[in-house]
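Structure provided below as structure tokens; questions to follow.
All protein chains but one are shown at their positions in the complex.
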Amino acid sequence: MKNIVQKSLAVMAAAGTLAAMPVHAAENGKFRVGVVTFLSGAAAGPFGVPSINGAKVLVDALNEGKVPAPYNVKGINGLEIEAVVIDENGGATKQVEEFRNLAERHKVDAVVGYISSGDCLAISPVAEELGVPTVFFDCGTSRLFEENNKPRYVFRTGLDAAIDNIGAARYLIDTGHKVDSIAGIQQNYSWGQDSWGDFTAAMKQLKPGVKIATEQFPKIFQGQYGAEISALAISNPDVIHSSFWGGDMEALVLQGNARGLLDKRTTILTCGESALDRFKGQATNGLIVGARGPFGAFAPKNTLSDWFHAAYVAKNEMEPTYPAYKMVQAILGLKAAAEKAAAGKPGTVPNKDALVGAFKGLTFESVSGTVNMSRANGHQALQGIAYGEYHFDKKTKKASLQNVKAYAGECVTPPDGTTATEWIKAGFPGAKCGG
Amino acid sequence: MTTFYAIFIDGMIYASWLFLVAAGLTVIYGVMRILNMAHGSFYAIGAYCAASLVGWYFSDFDGNPYLSYLLLIGCALVAGLVVGVVIEQGLLRFMYKRNELLMIIITYALLLILEDATKLAFGVDPYFTYQPYALLGRSDIGGLAFANYDLLLVVVSAAIGLFCWLVLNRTHIGKVLRAVIHDREVAVAMGVNVRLMFAGTFIFGTTLGALAGALTAPSISVSPGIGVEVIVLAFAVVVVGGLGSIEGAIVGALLVGMTRSLAVHLAPQIELFVIYGVMSLVLAVRPQGLFGRTLARKI
Partner (left out) sequence: MIHIDRSMVGLAAATLILAAMGGFVPDWLAFILTLALAKALVVQGVVLQMRAGLVSFGQGLFFCVGGYAVGMGGQFFGIHDAPLLLVVGALAAVALAAVLGLLMTRYRDIFFAMLSLALSMILFGVLVKSSDLGSTDGFNVHPATFFGHSFSNESYKSVLYLLTVFLAGGGALILHMVHHSGLGRIWEAIRENEIRVEYLGLSPRWLLYANYLLAAAFAALGGGLTALATGHIDPEMAFWTTSGEFVFIALLGGTAHVAAPFIAAILFAFVRTYAIEFTPHTWQMILGFVLLGIIVFLPKGLWSLVQSKRRAKA
């Protein structure tokens, strides 16, 4: 018995060495894209799975040539898209290792992905080093292009998280909510700390003299917020702000609502839209939710978004939430750039430098309307943000958004050359907010 | 003054939850000397079973809503039993002669396997089964509203603690178990069927873990990774109280729960360190934990 085991282990080791031989380049006439998103862990349900479902719907339809114009060319530039899917779970070190595998072993033509800000920060220099066109679709850290200030291969079609919080502050003021004192409950990690920092700074600008009632930073994925809810209730603020997402957010809303925390005051959830159809009346009507941009329920009506919504619902039997839209936007951007770069030569993969050259400053149509890659030297999308109130109709058992207010990108985005923090502190110089 | 009430009640609620999570772990360690890394997975399995069954009950079935509590507990018992029997009979019983350390690694491998197995069985979409939680409404205590479900959890948790203590200290099985805990070799020599005791303990421990998950499920959103999150918490409680001691787990849970509640209300910035701080302090003063027995040194 032991012998057999030893032999099979030896065979396994040998197989491992064989498999370790380099896979040769994507000479199979396909456009190979690495798709990286959370398939396991707590971020999989709320973000990873909707985004990968969105990618599947779009890639399948693109390969069949079924997407409405201007994306009716099959695949990317006439080449079938081949997706290599990687799980984002496991930390930045592992992601760097996997990114190198994608680039050097799979020889992908581009990578689309990354939800975690830590992963984006770690991947960004590696992408530049290896020269792989890389499109970040969701991570929101302001530091991305502050640190990588001469980007070449790195693009972001999603928005900076500072925009969420500047938009949140503006929405509260503009809709006339009482905002004399504010309280926050954030997950204790970069995302939560940065969100609260940006939000409080923006509130202090827009409403001088605003008081901070309490700031709670429970451990991420804690799930039990009894003590925090008591502390929030005792501090009795006018507004509660939270950048919670996924299961933590749902648990907070459920537990807070059961204890009447959300009844008498305004609560704003910057990532709230992803649970719009999941609250099922457990959230109070009037809860303010955002979608990190004009995505999900906030997406404008146009041919592309109508098509995507219908295709997604048909395939997955549920509403697409904002991560699905953001993923689709990243792939559409990549397609638009690749086809522009290979103009006149259908059926070829454009060279990488031509691709990033075409992507830089690109304007393309997306499920969220027209996207301008006009910040960070043409590497960062400029888009607006919208917030609205959650309303649940007990008769139809459907949730809807009311009092939606959208802000243009120029109103909430810092101009190039200044960091979000500096821009907020300076009182948003140059912001164009229209009427 | 409200803060004072709140600290006490929040601390009690959190402590009772901690005890629920930690009880199974300490029972298994006490009898079997296995530090079960997969304990969190049993918690997750219980939570998933309860959330999916109760979710189904409310969406497809128009029965008495209060029956859902029976479902909650019933499915945790079944899930814990099934998983416990499968793992004990299928794997662990062949491993009992291995050393304590290797057992940790075996249960760690189990944790990896179960983590993906739950994902395959239940998907990654969070389960949001709020009905049993919302059904009981809330009470006003000292000007602050608390969910009755949470308050009830304190009672349930106390009852489970009492039950474990009674079994261990007031029944025949308990006496035999204590003999096994105290000296396994002598217990075997006296004719105790240690294998049976081990199997029973393990299954009891997994069931407690699954029950903790099922009772927590209605108040949270059940999503992948919840199991891993509770392991370290449960470890901390058990180590503070003394590995393998039920009384220790109770006191450990109270200590950790109360300290955390104090931190949240008075110094939210240090909340992240509190649990490890308490653990380090207790271990620095009493290495074997508050209720742990010092082992005689072998010469």
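Letters A and B mark the chains in the order given here, with residues in each chain numbered from 1 onward.
Everything below uses one rule, namely that a residue touches a chain if its C-beta (ideal position, glycine included) is under 8 Å from a C-beta of that chain, and two chains touch if they have at least 3 such contacts.
From a predicted model like this one, the values you see are computed outputs, not experimental measurements.
If you put the hidden chain back, the residue from B:86, B:112 or B:196 that touches it is B:112. The omitted chain makes contact with just one of the residues B:77, B:188 or B:272: B:272. One of B:6, B:35 or B:203 touches the chain omitted from the figure, and that residue is B:35. As for the chain not pictured, it touches chain B at residues 35, 91, 94-95, 98, 100-102, 104-106, 108-113, 115-117, 119-120, 228, 232, 235-236, 239, 243, 269, 272-273, 276-277, 279-280, 283-284, 287-288, 297-299.
Take chain A: the residues that touch the chain left off the picture are 2, 5-6, 9-10, 13, 16, 19-20, 22, 39-40, 84-87, 91-94, 96-98, 100-101, 103-105, 117-118, 121-122, 124-126, 129, 141, 143, 147, 188-191, 193-194, 197.
We adopt the following convention: only the chains that are shown with their structure count from here on.
For this pair, chain A with chain B, the centres built from the Cα atoms lie 35 Å apart. Only residues 2-3, 6-7, 9-11, 13-14, 17, 115-116, 119, 123-126, 128, 130, 133-134, 138, 144-147, 149-150, 216, 219-226, 229, 260-261, 264-265, 268-269, 271-272 of chain B touch chain A when the two sit together in their complex. Within the complex formed with chain B, the residues of chain A that make contact are 39-42, 44-46, 48-49, 188, 214-219, 221-224, 226-228, 230-231, 233-234, 246-251, 254-255, 257-261, 278-280, 282.
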